[in-house]
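The complex appears here without one of its protein chains, the remainder shown in place.
Take a look at chain A:
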Amino acid sequence: MRFLGPRSISSLLKTALDVVYYGLYSLIAVVVALSVCLLSVPNLAAEAVRRFNVDASLSAGSMAFMLMAFGASLAGYLLITHWTRQIFRTLSEGDVFHPDNTIRLRWIGFGLGALEVFGYLARGVASGVFHLHFEPIYGLRAVTTWFAVLVVFVLAEVFKEGARLRQEVDRTI
């Protein structure tokens, strides 16, 4: 099976990304609805903690705040998925070095970096303010995202050069 063009692996992956994209939309809607419910329905937080046997002593406001932070990170993933879908759309059309793919890849790189920084901040706030504890991440796993960001930026430059070469070929008679 070929990788580019219609009915190829890239069009299959684009369909999979479409499912993830709309799934994320639904998840964000659920998270926002839950946080609104936590704030507006009295005793919901306490009831949820009791029902699910969660060992937590957080107020409804704190829970809603954490849910909103989770929703914000999901929105970040949604944006990254959106740009990735756009890239895969060009791949499934067989148009690899589309000029817009460079900027899309750069945005994906910035998005991944921003999400990682947001994760550090969220963990800091959760442990500092809400006294929640997280398993620390050591070794290469701690820098995996930064490697990914680096690779995405390098890939953006490759696509930029590819787009330039394609334009040159198009205008070589």
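Things worth noting here:
Here is the rule we use: a residue touches a chain if its C-beta (ideal position, glycine included) is under 8 Å from a C-beta of that chain, and two chains touch if they have at least 3 such contacts; residues count from 1.
The criterion applied here is as follows: contacts and distances are computed from a predicted model.
Per its UniProt record, the hidden chain corresponds to "Putative transcriptional regulator" from the list "ABC transporter substrate-binding protein", "Peptide/nickel transport system permease protein", "Putative transcriptional regulator" or "Cysteine desulfurase". Screening A:51, A:141 or A:171 against the full complex identifies A:171 as the residue touching the chain left out.
Although one chain is hidden here, its contacts on chain A can still be listed: residues 167-168, 171-173.
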